[in-house]
Each structure stands twice: as C-alpha cells, then as structure tokens.
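In this view, the complex is presented without one of its protein chains, the others remaining in place.
Showing subunit A:
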Amino acid sequence: MAKMNSAPITEKELSVEANFARRIGSSFTCRWLNVEWINIINAEEICQFLHTQFLTDIGDLSLMHNLLGSLLRDSTAIHLHDIQYTVVGNDEVEPSVLERSVFPGTTNNITSFSWHPTHENRLLTIAFSGTITDYVVFERITLNWSPSSHVVWTHGRRTLKVISEKNTVYNNLSDISVKLKRRALNDYGLKPELWQNGDLAEEEPLKNLWHWLYLSRSLVEDGSMQGVDSQLPGIRCVLKIDSNETEGSEMISKPWADLGKSVNTARIYRSEDREKALQLCGWKFDKESSLTSFLDRLESEGFYARAAAIAVFNMKLRKAIEILNRGAASRNRQQFPSNLNIVAMALSGFSDDRSSMWRELCLASRSQLSEPYLRAAFAFLTAETDNYESVLNESGVAVEDRVAFACTFLSDAKLQEYLKQLTSRLTEEGDLAGILLTGTSSEGVQLLQRYLDVTGDVQSVSLLAIRVFPRELLLDSAVQAWITSYRILLDAWHLWHQRAHFDMLLSACSPNDKPPQQVFVSCSFCGKSISAQMQGIMRNRGAYARLGATSQKLKMSSCPQCRKPLPRCAICLVHMGTSSGLQDNNSTNSNGRSAAASNKIAEFSSWFTWCQSCRHGGHAAHMTHWFREHSECPVTSCTCRCLSLDAASKVTSIITHSVRMQQ
C-alpha cells in the first residue's frame, strides 16, 4: 500500500479504501489492489471510485468476482473494471482488467455514485442536475439462436434461459423458419400434383400461384397453349409483347345485354392471343355456361363481390344484381361492411348516359365502398370513354382479374404499356401474382429473387424452381444458391427424407447428370464388384430366365468372379447371400403387402451391413440385436466400438449412461 502515497488520494477516497479492505478480508485481493489501484489512480481523471458488493454466497466461490466502479470527471458513464486472473503454469500473471462503461441514463454529468450494500450489482448515482438514479448493472448477456428455433441467453452469471417455438412469445414472432419447417414436414412442394402443394402453403399468394401453375401446365399439356423452350408461358409471352410482332386486335362493340333499350355499347378487343391470355387468367368464357359456372363457384366460396364485379365486366348486369342480392341474403353478411342490397339497388339504376345524375352520384360515393371489387365495378360503369385507370389500379383486385380486364377492354398499345408497367411493379414488389405475366422465364426468376429478398421464403422459390422452371434457368448461380441453401436448411432440421426427395426431383430435372454409384460391395479376394455382376445378371435375366424361374430373388453366396465364398455373418456364421428359408417363409405367409415389398427388394433385416471401421458385419437384424446389448464388434478379438462411431445416433444413450454414472 505504500506506493499509493505517490498518487493524490484524498481523505474521502482513503476512507472508502479502508472500507473496501475490511470487506475483502483476503490477502489475495489486497495484493491485486496494490497493483490495480495504482494503475487507476495514475489515470488521474478519477474523482472517486468505489467497489461492488461481492456475491452473497461467498462460500461457493472459488474465483473472486471483482468489480470496481470508477467515475471520471465530467462523464455520464460509470466505468466498471472487472478483474481477471490468469494463471500460466504455477505463475500468477499480473491480473488484467476488463473494462466496460454503463450509462445510468442521465443526460447530465454524474457527480457521485454508490453501490448498494446488499444488493448485487445495484448502484445509485447522482447527477450534476440533482437527478438521482437507481440503476442495476446487468451482467453481460450473451445469446444465440439455434437452427431448431431455440433462443438461449445468459441470465446473471450462471443461468441459461431458453425459449423455443413452443413458447407463446416465440409464436408471436411468426418466425418464418417455423413455418418453413412445418411445411417441409408436410412434404410441401414434393406432392406430385402442383395444386396439392398450393393447398399445403397457408398463404393465399402461394396457394394461388401453385394453382395457376397447375392450370398453366395443363393448358400446355393439352396443346391449347405453347410454351417456349419448355417454359410455362406467361401473359407477356402469349401476347408476344416482348417480340413486337403482335397482330392487331379486332375491335368489337358489345351491347349491354340486360339493358333493353341499348343506346351505347362498350368497346372490347378480341384476338386469338387475347383469348389465350384470358384463358390463362381463368376467364375462359367462350360459352355462356362457362361464365355461369365460374361465377357460381366464386359465389359458393363466398366471393360475392368478386363474382358480381366479373359479371359486370362481362356486361351481365342482371346477373351481377342477382349475385349481390344472394350475397346479401347469405349468412356471411357481417363479412361485408357495405350492404350488398343497397349496392345492388344502385347497380340496377345504371345508365350509360354520360351526364346522368346516377353517374354523378356514383362517382361521388364510390370511394366510400370498402370492397375493392365493388369499387372497381362502379369505376368501370362510370368510366369515361376507354379510361379505365381506376379499375386497373385498384390494388385490391386480383392481378389475374385486372389483367383479364385489360385484355378485354384496352387497345393494343395501351394494353402493352399497362402490362409492362404492371410487370415491373409486381417484380419490384416480389408479388408472386406477377408470375402470371412473366411465366417461368428468366424474368420469373428475377421476380422470385425479389420475393425471396423480401420474405426469406427460400423454400417456395427453390421448390418452384425445380418443379416448373426450365433446366437452363436452374443453372443460374442465384437459383443454385437457393437450392443449396434450402438443402442445408433441411439437413439442419434433420429432414433428410425430405432432402432426399428434393434431390430426386432435382436430378429428374437433369436426367443426364446421374450421380455416380458411391459404394459397392467387392469381393475380399479378387476385389471386383459383386453388385455390378449381380446387376448385369439381372439385366440379362431374359436370356437366363430358366435360372431364376423358381425365385424372384437371385441369390449367390460366392463371388461371381473368383468363386470364393462371400464373408459370413458374424452372428449366424452363414455366408452372405445364402437364402435363409425361414425368412422366405415368413414373408410369404405374412400379409400381402410385405410379400409384395419383398418381391422388389429383400427385407431390411436380411441386408448385409458392416462397420465402416473394422469391416466386420452381418445381417442387419442380427447386428442391431447384437448392438442393443453390446458396444463392441461381435467378432472375436476385435475391439472396435462400432456402435460409438456414429455420433448423431448416440446422444440419448450417452445421457442415460452418464446419468447412471452420476448415481
């Protein structure tokens, strides 16, 4: 302590120091005090420093927690010095200090502070302005987030806190990774029919997209539409917008069917390409009955407003009114804030007179309708000549309906302009409905990339890519990154089966790069592959049909090359490949399903398995039975612990073992 005299210590501080030394009662810490205190005092700016209380349960401590607080002049922070002891060999290295600053939250400079005498880590500060703050210094919290959706953090010095997706707090986060995992467990994206995948996705846009892709593919397959380069065509492709070779569309004036004294007509445009486009939008109403059935379907799903609006767009005013009346009568009324009866009444007064009072009033009150489809319908009815902007920009109306509307009522030039705008906007937003316009082209890839950027849903984009996008586009580095990321995600979640199915779909996209055989059984004498021989024989079975006439399975117990016997099973000591009559009987006597399965492939219990390390092995059933009780190889004098080699399967048994050890 003698050294301390060299530093300017006031009486007040010395009294604190005396207090400190009394509490410590440990020569070890006092020795540190010598060194450290001098260091701090040399920093000369210190106006006062105090120490913490030790942890209450001193008896448990083997290492000291030493926290020294110091306050610099003109500062809003209190500096905490956490003393670290390092021992190298037997030598105690000079203790080092970890510093951190805490800001008790005053804007004025702190003039003094004091530690709480009994509460750990609690202090009181007083600022120049006179503000007194009671502050708890928290231990540094470290945290981590596991792939299986657990968040762990430290609380205090010794406690870990874990929350998982089972906690309500976590649920409220609506973490997309939980959703992705749930979907993957349901084989999302792996279902054979595209629309089935849509039903597994809970989001409306994804659902619509998968359904639309199903529609589009079936249209391509039945020949009514042609995809370019094995793509599924989008509207832009069908209308040949990008190739600038559009044939002119024919303009037709269509009368309002339900207005008896038809004065005016609406101008609509027709061409072969537009028909196809309408078909893609689901608006294939070449027959009266197809429109009716489409509307009936919408009604049965409760979309009265949409059905009515589509009826209006198809100039079936009477039908629209009927739909609205039915909707008003239906039990789902509270779903629609606007009273459909009133809307129907307003609709029935439609007149296409440009200066009528009806039109004027409709224009005024249209904005008060909350249902976007009804707004669009009135916007259409009150539109100035061929100016349908308020319909086309009604974002509550589904993209396919807006596009179909545009394909019906817009002239070629305007249509082209509108579709270009819409595509760029939807691509920008990452709105999956934009796939309707782009199709499965490279623009579609861009759109999916944007969707991924916004949502993080790597699952849907990679599954969409391998399911519907042409092979050339899969080679794009961005798409490859999606696929790799998704596969790693599945691996991390232990969803290896799903990953394997995903890989199978992926390799189905490029049948030429078949992955090479990775493992084969070779004869231990001549080293030649046995399985290759087997396959060869199977392939030429036709020629040697009489050899395998009695049994479906071709068995062999010796190497087809050198005629040396195959190794024996370490348990039953029978050569591998010998048919065991017992099991054959079993399989035929059991139910038909397992018999059918054994026709294709031998039952797993009779498969040959072996240890990767000591190369001993035997029938799978025998081996699993052996390792239920043993951890060592069954072969005499082989001490290989075959069972312990695979870490992934061992965690639980280790735990039971160590628990037993503790007891």
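FYI, a contact is a pair of C-beta atoms (placed from the backbone, for glycine too) under 8 Å apart; a residue touches a chain by one contact, two chains touch by 3 or more; residues count from 1.
The working rule: contacts and distances are computed from a predicted model.
A.B. asks: The complex lacks one chain in this depiction; which UniProt name from "Actin-related protein 6", "Mediator of RNA polymerase II transcription subunit 8", "WD repeat-containing protein 55 homolog" or "Alpha-1,3-glucosyltransferase" does that chain carry?
C.D. replies: "WD repeat-containing protein 55 homolog"
A.B. asks: Give the residue, chosen from A:Ser330, A:Asn393, A:Ser522 or A:Ser558, that touches the chain omitted from the document.
C.D. replies: A:Asn393
A.B. asks: Hey, which of A:Val220, A:Ala481 or A:Val635 is the one touching the hidden chain?
C.D. replies: Missing-chain contact among the listed residues: A:Ala481.
A.B. asks: Given that one chain is not shown, which residue among A:Leu173, A:Cys526, A:Ile571 or A:Ala620 touches it?
C.D. replies: Residue touching the absent chain, from the options given: A:Leu173.
A.B. asks: Return the single residue from A:Ser70, A:Asn197, A:Ser216 or A:Ser462 that touches the missing chain.
C.D. replies: A:Ser462
A.B. asks: If I consider the whole complex, including the chain that's not displayed, which of A:Arg182, A:Lys240 or A:Arg425 touches that chain?
C.D. replies: Of all options in A:Arg182, A:Lys240 or A:Arg425, contact with the hidden chain holds for A:Arg425.
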